[in-house]
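Below is one structure, written out as structure tokens; the observations come after it.
With one protein chain withheld, the remaining protein chains of the complex are depicted in position.
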Amino acid sequence: MSEPKPLSLYVPEPEFRPGDKPDFSNVPIPKAGSVRKPEIDVEAQDIHDLAYSIIRVMNHDGEAVGPWAGLLSDDEVKRGLEDMLRVRAFDSRMLKAQRQGKTSFYMQALGEEAIACAFARALRPGDMNFPTYRQQGLLLSSDYPMVDMMNQIYSNAADPLKGRQLPIMYSSKQHGFFTISGNLATQFIQGVGWAMASAIKGDDKIATSWIGDGSTAESDFHAAMVFASTYRAPVVLNIVNNQWAISTFQGIARGKAATFAARGLGFGIPSLRVDGNDYLAVYAVAKWATDRARAGLGPTLIEYVTYRAGAHSTSDDPSAYRPKEEFDAWPLGDPVKRLKDYLIKRGAWSEALHVQANEILEAEVAEAQRQAVKNGTLHDGPHSSARTMFEDVYKDMPEHLVRQRQEAGV
Amino acid sequence: MSEPKPLSLYVPEPEFRPGDKPDFSNVPIPKAGSVRKPEIDVEAQDIHDLAYSIIRVMNHDGEAVGPWAGLLSDDEVKRGLEDMLRVRAFDSRMLKAQRQGKTSFYMQALGEEAIACAFARALRPGDMNFPTYRQQGLLLSSDYPMVDMMNQIYSNAADPLKGRQLPIMYSSKQHGFFTISGNLATQFIQGVGWAMASAIKGDDKIATSWIGDGSTAESDFHAAMVFASTYRAPVVLNIVNNQWAISTFQGIARGKAATFAARGLGFGIPSLRVDGNDYLAVYAVAKWATDRARAGLGPTLIEYVTYRAGAHSTSDDPSAYRPKEEFDAWPLGDPVKRLKDYLIKRGAWSEALHVQANEILEAEVAEAQRQAVKNGTLHDGPHSSARTMFEDVYKDMPEHLVRQRQEAGV
Amino acid sequence: MARMTMIQAIRSAMDNAMERDDNVVVFGEDVGYFGGVFRCTEGLQKKYGKQRCFDSPINESGIVGSAIGMAAYGLRPCVEIQFADYVMPAFDQISQEASRIRYRSAGDFTTPMVVRMPTGGGIFGGQTHSQSPEAIFAHVSGIKTVVPSNPYDAKGLLIASIEDDDPVMFLEPKRLYNGPFDGHHDRPVTPWSKHDLGEVPEGHYTVPLGKAAIRREGAEVTVLAYGTMVYVAEAAAAETGIDAEIIDLRTILPLDLETIEASVKKTGRCVIVHEATKTCGFGAELMSVVMEGCFYHLEAPVIRVTGYDTPYPHAHEWEYFPGPARVGKALKKVMEAA
Partner (left out) sequence: MARMTMIQAIRSAMDNAMERDDNVVVFGEDVGYFGGVFRCTEGLQKKYGKQRCFDSPINESGIVGSAIGMAAYGLRPCVEIQFADYVMPAFDQISQEASRIRYRSAGDFTTPMVVRMPTGGGIFGGQTHSQSPEAIFAHVSGIKTVVPSNPYDAKGLLIASIEDDDPVMFLEPKRLYNGPFDGHHDRPVTPWSKHDLGEVPEGHYTVPLGKAAIRREGAEVTVLAYGTMVYVAEAAAAETGIDAEIIDLRTILPLDLETIEASVKKTGRCVIVHEATKTCGFGAELMSVVMEGCFYHLEAPVIRVTGYDTPYPHAHEWEYFPGPARVGKALKKVMEAA
């Protein structure tokens, strides 16, 4: 036996802290088009490599290349670009609204807009998303009224959720958007349950579950993996790896080892890793995974490699824990700029059209905001009646709550 | 887009149910000696194959072969055989004691004795096990007094746990055996925390965590994997895959996909799969993994492939859900018989010696039982004083408990 | 009318509910092929197929979390947690999710579902097969909590719970599965076949949630109890000869405030009995309800008889269990008080 030697605790550290000059040249980024595209009925064990690589479609020259390319027409791509611009315009205005005191809190999706926007286009009416707080792109790429999102953010009299929820915790059954929880990861297994229900009923709807890199550490992530694999649920399990979980880098959730996608392999779940800032690649894997689910082939795990360009939320200041320049140095670039370059390269878009599209979208957002403000803002009201505070706790108000409501005099 | 088609829920089923004739000839069993032995500082990614194979040392002819063989002297192996026989004798007598009403409950380790007995020999004083209820072999291979185990089982006046715990939920800090919980999987992460503490203090002690196949589905399994990989804790994570979790077969915990060992790869944790009924193989992997941990190389995940030959507990009757003949058909055989054959083949053992050893051990167990019974049994007492019921809830008894104890008149 | 044990009655409730409504599904650890460690779901998989009654992985958060998703889809899951002691890993999904889906979505999503679990001690189950967690459920707004005390109620309440549009925690006192138990552990157990409340209709019926039952009318003191403690209270009343009015709450939440208040106002005295630990147990809430609603009618301080504030011990099960002697003592004390 070897001699006893003192142990020590390893605590992972990100490569760069404030003051450092970020340099990601050692992060392996496979060439666009270089990752193979298997049939949807492939077995997990035959595509282990896809969990350790990055599926990419757009190359540096703005061309779509390789087996995952060629799924979307120029018009569809233009719509995608508009979707992302809409999210960005919406986020920027709501950030400002929070600073102006119209509401208490906001969370933007800056830098990762491609993921929700592209995924939304692979879904069908009746499918259900179980999102986190950074998938506003799912709603903003659908016909959900933007003004209702703002009403919710302002907790005003027209808020569909009656002022009960923290801003951005939207809910819309009709638009396939499950009520967001403030408690991380709980939705991941709920989505699996919803998908199981569709299978139990012999329906054809599928579910998607969403989670952040940091939140994969939560135990409900495991519950979702176990149930999805055991019952081969028609669900797409999406991990948005934007490198950060508030102030902790992704290494705290995975110890610098393996990839998040690789977590699926131990469950026999086909697992893909994709460039999350590449709209075309995200759409392609979303299509592949939703096709699998619809065909009864079971779950897929997808890790989107992206970067949280903004602060975690309006309560956060990232300059305390990471260099300001990280996003610029980030090797996968800006999803909006990349898709714009692609369209321009194809001759389907121009700088002028881009400016014009942005103006139209900003006007759309501004107009929605004018409408929303009419319904009130958080601190100035009006709000839903205080009576609504006691409603919907149960379907019918039980006696003890009736008494409490009476005591409150509402 | 493809046409919508009705989905259906997949529910895994074991191959054989009562009435079926079990036939495991399609279960792939690699030849003894065929799996390679890497250096202990290997990276997880370079030994993926070891999570999908089965490390085996003893071949059909009772010879130890291959790179994992050759670690134990004949005397050590004889001691190992005795350890297993002791567990078997102990279990059989305690099962009977339960039927005689001396206690409320018992759980045996029949068929999987090799795992705890062999692992115990790779540990050092000061190491700590975080066991489940089927690792009595850890204690019975140490110098922990057998009579104290029985006192605990009988909840009698000499029970070191003062009658507070369900039978078999032993605890002994001195003997490296953490207090067993009735709640599955909680200990898996606790063991990781203990190992982290050793690393934090710069000590050289390591921990082991134990879990069953069915319990890997619990969320604390995930917590343990995340923490162990993030902090590279000096812990060995042991999964005893005995094919059954009460009435559900292992497919319910993993959807017939991959292996339990493969769960480790997504965390970058080196993961081994081993023949759990091969004492020599178990010892070899235990040695490899504990050496890794002691060398500061971090956690190892080990899946022991074995079979729960007995009922889940004295409250269970497996004939309701699996064929009685399954254990006989089980391709990895009986760990006791296999080790005995090995020793006989080497000329270090004989049928006569075996009979004799068994007699000695049975006498040892019978003698311990005589001693234990003197201290009382569950229904006849004596027990610890009822006053002890109020002690050790807190270090010092708070006022409200003092009042309750007074009210109880004890 | 058939005679049923509580296990048979519970099984019959699920059977009826599954027969009437395709959306009712049943799952949990060992509940599928085997039919549950207490056999409550025996035969359901055979009758309704593996898509509607199936085994689950051992992950309580997953069981409840997936049930939430199913309920949001439109199903009515009725899941089993093998012992109430093992519901804690699911407490986040229960207290932060199931309980609030309706509220936080303003009624857009709802999660009708039942979480069944055997509760309580008396079977030498030690600290992890004996607990009674009803108080922590009662503290969570948005869920209902039910504790039946006999086969007739168990079936009627379980069907009502499955048909209810809110999430229901359904706690089954396992010591009552085979017969009423009055705490006299050294006497033979009466089987349900010899008890009136063991008479259970084969068909569909409901016992409404939120309505208590008066098990024994009485004038001198009100006893508030549920589950196993109903029989303990009956025994204590018989043995002390005190004319107690014994109320079986049946539903912990919503609570039948009117029945409680009317009875305590009538008797002027009250004893509260439960098996769970004392501090912040449901008895504390009952105390408060009596204080708030009946203070001016009280002739003596209300007394709680409960499990002690310790883990449930194995060897000292009968010292721990609040049996008829302890309840009888409280009855006498509350009667002696000025």
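In this document, chain identifiers A, B and C correspond to the written order of the chains, with residue numbering beginning at 1 in each.
Going forward, a residue touches a chain if its C-beta (ideal position, glycine included) is under 8 Å from a C-beta of that chain, and two chains touch if they have at least 3 such contacts.
No experiment lies behind these values; they were computed from the predicted model shown.
S.K.: Of the residues C:Thr5, C:Gln45, C:Ser66 or C:Thr128, which one touches the chain left out of the display?
M.R.: C:Thr128
S.K.: Could you tell which one of A:Thr132, A:Ser215, A:Asn277 or A:Gln369 touches the chain left off the display?
M.R.: Going through A:Thr132, A:Ser215, A:Asn277 or A:Gln369 one by one, A:Ser215 is the residue touching the chain not shown.
S.K.: Touch as defined at the start, partner being the missing chain; which of B:Tyr10, B:Tyr106, B:Phe130 or B:Tyr154 qualifies?
M.R.: Once the missing chain is taken into account, the touching residue is B:Phe130.
S.K.: Tell me which residue among B:Trp68, B:Phe227, B:Tyr279 or B:Tyr321 touches the hidden chain in the full complex.
M.R.: B:Phe227
S.K.: Even though one chain is hidden, which residues of chain A still touch it in the full complex?
M.R.: 8-9, 11, 13, 17, 104-105, 155-156, 159, 162-167, 169, 181-185, 214-215, 217-220, 245-248, 252-253, 315-316, 320-321, 378, 381, 383-384, 386, 388-390, 393, 400-401, 404-405, 408, 410
S.K.: By the contact definition given up top, give the residues of chain B that touch the hidden chain.
M.R.: The list for chain B reads 128, 130, 160-162, 164-165, 169, 171-173, 178-179, 181, 183, 186, 189-201, 207, 219-220, 222-224, 226-227, 230, 392-395, 398-400.
S.K.: Kindly note down the residues of chain C that lie in touch with the hidden chain.
M.R.: Residues 61, 85, 88-89, 91-92, 95-96, 99-100, 103-104, 127-128, 135-136, 138-142, 253, 276-277, 279-285, 287-288, 291-292, 295-296, 298, 300-304, 309-311 of chain C touch the chain absent from view.
Throughout what follows, only the chains that are shown with their structure count from here on.
S.K.: Would you mind checking which chain's C-alpha centre is most distant from the centre of chain B?
M.R.: A
S.K.: Taking each chain's centre as the mean position of its Cα atoms, how many Å separate chain A from chain C?
M.R.: From the centre of chain A to the centre of chain C is 41 Å.
S.K.: Roughly how far is chain B from chain C, centre to centre by C-alpha average, rounded to an integer in Å?
M.R.: 36
S.K.: Return the residues of chain B touching two or more other chains; collapse runs of consecutive numbers into ranges.
M.R.: In chain B, 8-9, 11, 217, 219-220, 252-253 touch at least two other chains.
S.K.: Going through chain C residue by residue, note those that touch at least 2 other chains and give them in order.
M.R.: 51, 56-57, 59, 61-62, 89
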